Structures are given as C-alpha cells and as structure tokens.
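Presenting chain A:
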Amino acid sequence: MATTGRRFTIDPITRLEGHGKIEVLLDESGNVERALLQVPELRGFEKFAEGRPAEDMPQITSRICGVCPMAHHMASTKALDSLYKVDPPPAAKKIRELIYSTFMTEDHALHFYFLGGPDFVVGPQAPAAERNVLGVISKVGVEVGKRVIATRKMLRELIIAVAGKVIHPVFGLPGGVARRITREEQEQFKKAAGEAVDFAKFTLATFEEVVLHNNDYVKLILSDAYAHRTYYMGMVDQENRLNFYDGAIRVVSPEGREVARFTADQYLDYVAEHVEPWSYIKFCYLKPVGWKGFEEGGESGVYCVAPLARLNAADGFATPLAKEAWHQYFDALGGKPVHQTLANHWARVIELLYAAERMRELAMDDEITSDNIRRLPTEIPKEGFGVVEAPRGTLFHHYQTDERGVIRKANLIVATQNNAARMAMSVDKAARGLVKNGQVSEGILNMVEMAFRAYDPCHGCATHSLPGSMPLVIRLWDRNRNLVAAVRRDSNGTVRTDMPR
Partner candidate 1 sequence: MEMISLKIDGKPTQVQDGTSILAAARPLGARIPALCYHPLLKPFGACRVCVVESRGTAGFELVTACNTPCAEGMDILTDSPHVLAARRVVLELMRARWPNVSILKELAAEAGLTTPRFGSPKKDENPEACILCLRCVRVCEEVVGACAIGYEDRGMRRRVVTPFDQPSEACIACGTCTSICPTGHIKLVPEDYRGKPAEFLLGPNTAIYMPTPQAVPKVPRIDADTCIHFKTGGCQACIDVCEPGAIRHEMEDEEIEVEVGQVLVTTGFGLFDASAMASYGYGRLDNVYAALEIERMLNATGPTGGRVLTKDGRTPRAIGIIHCVGSRDENHHRYCSRVCCMYALKFAHLVKERSHAEVYNFYIDMRAFGKGYEEFYSRVMDEGVHVVRGKVAEVVQAAWTGRENGTMLIRCEDTLIGRFREIPVDMVILCNALQPDDQARKVARLFGLSRSPDGFFLERHPKLDPVATTTDGLFVAGCCQGPKDIPDSVAQSSAAAARILATISKGAVEIEPIRAEISEEDCSGCRTCNPLCPYYAIEFLAEKQVSHVNAALCKGCGTCVAACPSGAIAGHGFSDRQINAELEGILAV
Partner candidate 2 sequence: MSAKPKVAFYWCASCGGCEEAVVDLAEKVLDVVAAVDIVFWPVALDFKRHDVEAMPDGSILATFINGAIRMSEQEEMAHLLRRKSVVVVAFGSCAQLGGIPGLANFWSRDTIFHRVYQESPSTRNQQGTEPALETQVNGHAVTLPVFHETVRSLNQVIDVDYFLPGCAPTPKLLAQAVETLLSGNLPPKGSVLAPDTALCDECDRRETKPDRMMIKEFHRPHQVLANQEDCLLAQGLLCMGPATRAGCEARCVQGNMPCTGCFGPTSRVTDQGSKILSAIASIIDSTDEAEVSRILDSIPDPAGTFYRYSLPVSLLGGRRPEAIPR
C-alpha cells in the first residue's frame, strides 16, 4: 500500500488544541526509530490580542481554555496589575485568591474523579468502557458520585456569584476586582469551604485506601517506565511554600537543588520555546540550560510543571493538613524530587486538600467583604507580566501596550506547553519499550494512555478528556512509509490491531 500516507484518517487521541496524533516510525529492523506526539491545531491568541484594549485580555485569554479559564483570567489580571503598576487593596487580593482556590478545588476534583481517577480507582486492567466517572461511582458508591457532582456544582455556583461566569469569568480588573462579596456570600463560602475540606480529606483517604494500599498500583507508580529525570518548576511564597496565586517561580534540578528563583517579569531569562516542524505546539525548555532535544537529565533544558513538579519545587504547604500529607507523600516515594510521572495523581489530591484549606482560611477572613476592592490605575501603561499556577502548570502572560493601554504585543506560555517536551518523551519511551521487531504489544495503549492521563494534558490550554478511556490510535510505519500496523481500541473497549494485507 504505497499510498497509505495519504489514506490515514485523523482520529482523536485527546484534544490538544484539536486532536492529538501519535506517529511511530520504525527502522529496517522494525524497531522504533522515533515516536512523535503531534498537536495539529493553533488559534493564534498571541497575534489577535494585538489591538485589543489591555483590560479586555482577562476575558479574551480565558477563551484559550474553557476548563481552566480562571487560570488565564487570573494570570492576565495580574499582568494588568503590573502593566498599570497598581497594587490591589488587600481585600481584592484575598477575594482573587479565594475565588482561585475555589476554582482549583473544583478543577482538581474534576480531574481526580472524572479524568485521572478512573485509572486507579477503577483499576488499570478494567475494561475501558468502565473506566469513567460512572465506573468510579459504581466503585465508590452512588452517594459519593452524587457528592462529587454536588460539591463541584456548589463551588462553581459560588464562582458564578462573584466572578459573573464560571466558564470565562469577568471580575478581574487592574488594581482589584469588579464586584464586592456580600456578607451572605461570605457565609456561603464558609459553608462551602468546610464541605470542600471534608471532601478533600475524603478524597485523599479514598486515594490511600484504593491506591496506596494496593501494591500493584504502588509498583506501577514507582515503575521506571513513567520516570523522567528532568527539571521541575513551580510557584512558591517567601518561605518556599507552594502557592497557586502569587509568589516566585522556583526551579529545581533533577537532583532537587534550587537552580533558579525568579519573578514573572524575569521569565524571558529562564523560559524559552523550541519549534518543531511536525507539530503546531511549541516545546518549552529552560533557557539557561538550553534545548538539547527530547532528552532527560541536567544537561537538557526539558522541565516539568503541574502537581508533581510543584511539590518537587516547593518545600512544603502553608496549611496544616496539606503539610502533613506532603511529608507522607515524600516519605512514601523516597524523598525529593519524585520523577515518577504517575505520582502526579497523588500530588494532585494533596493540592486539592491545600486548595480547600486555603479557601477556608480566606472565607473566614471578614476583610473579603470590604468595599475597598479596587485601586484605580494612574500610571501610563507600557509592559506587564503575570504568572499563576494553573491546575496543569505554570502559566505566563506578558503584554506590551501603547500609552492608551492597547495591546501592541502579547506573549503567552500556557501550562501544558511546559510539559510538552516531557510528554513527548513519555510517548517515545513507551513506544520504544513496547514495540519490538515490528511486533506491537497491546499494552502499549494502556501504557501510553496512563502516561498521558497523568499529565492531565491540556495543551495550550483547553485540553481535557472527559469520562472514559482516552481514545487512542497508534499507527506504525516502516521505512518505506508502509503502514505496518494500526492499533486502536474500539467502542466496545476491546483492543484491535489492524495489519494491512
């Protein structure tokens, strides 16, 4: 089939600004020469931001991702603070972090129960059709399922009340927020925060019970197949404690040494993007180290973000329960840094606990109902930088404007881009481990899928798999661009290998 190159159909892997594609390229001996993870879509926010009023950016950039719009909204709003050199009143900062923690809580919950969780809670070996939220529910009980749904709903409705909308919020403005929080709303937040903390504790307990008390799972997590010795990046406060909303960006080496600590406005000195002709996504790397290809180790600039990286980059948590869980985590995984990709799940659940706790702290603070929620900008705008920790990793916004505050140039580095290189490496590694002499082990699907899921990939950004297995097809090509095999899982969840001829 000489024309197979033209014949292949585009199948959704998962949505990485469109659909993902994996191409496995074999050498003569039928062994993997290269496995590529392709992101075949681009929208170009950096360009069409030009000419827009800066104050609209929080709402425009949130459209990068409808799943974590709050992350973009917040990074952008912080970029406006710096653009107009205006420091929000304390109340405004607290309201922002309160809403952000609320969002982090519901988003992490979403991932654990709807996306990543199924792998573990239901079990990696379970048929794909069961590995979805329904599967989770049947495993942990309908009550829990209802609780998950109810908790998310409660949290998202609170966000709507304050931020206007939960999908694409509107409340962020340079120097503060647009709307006050009423006393009634504070009461609701208190109540919700309480429930959220209980929910988080329950989730952590579930995770320990279902996963950590199961040696197979622990092995799986610790298995080298999912380990990459890379740099790790995350945001920390003055005491190097993990923070989502504000602080300095800290980078640790594969050995766990702090190699960099910088603020948003210095990001260009530390982060750079590499372009490959076979994908629309750009691959981030540490500028001081440089791009050495898709390689591990201290010589390569490849680094990792999101829960795993954040815990590696920080020295602890600011809230009691999370702090405790933090120690437990590193004791169990043999100390910092943890290189096992699958540990992301555990880390994420701990972050969920922290987010809920932080939410409770802020909800208790009466200052959030203050009227002093915004300071009007007085400076002439020129350039602004904003950074937050999105659920899926560090998120940079960088704007340059004219003196009226109209965007001249915008640059965005979105969470999953930071992970793109490491993710590609996982795919490659999985493929190499599993394809030998043109023979495909069917395990490749699960393996690759697990690797993916752990990253909770959200390429640039807007990327999620909702309930169910990650749909996946892998095509193997020989040297002459003949299709050796297409491995896919079908609707019924059974794996099928199509061999041409």
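A quick word on the picks: all candidates are chains of the complex that A comes from, given by their letters.
To be clear about the criterion, a residue touches a chain if its C-beta (ideal position, glycine included) is under 8 Å from a C-beta of that chain, and two chains touch if they have at least 3 such contacts; residues count from 1.
What you are looking at is a predicted structure, and each value in this text was computed from that prediction instead of being measured.
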Selected neighbour of chain A [touch, this complex] from 1 or 2: 2
Residues on chain A engaged by candidate 2 in the complex (per definition of touch): 5, 9-12, 14-15, 18-19, 23, 25, 27, 33-34, 36, 38, 40-44, 46-48, 50-53, 55-56, 59-60, 63-67, 69, 80, 84, 110, 114, 128-129, 132, 146, 149-150, 152-153, 156, 160-171, 173-175, 178-180, 267-268, 271-280, 282, 287, 291, 374, 376-377, 396, 398, 404-406, 409, 411, 413, 461-469, 471, 473, 477, 479, 481, 488-491, 493
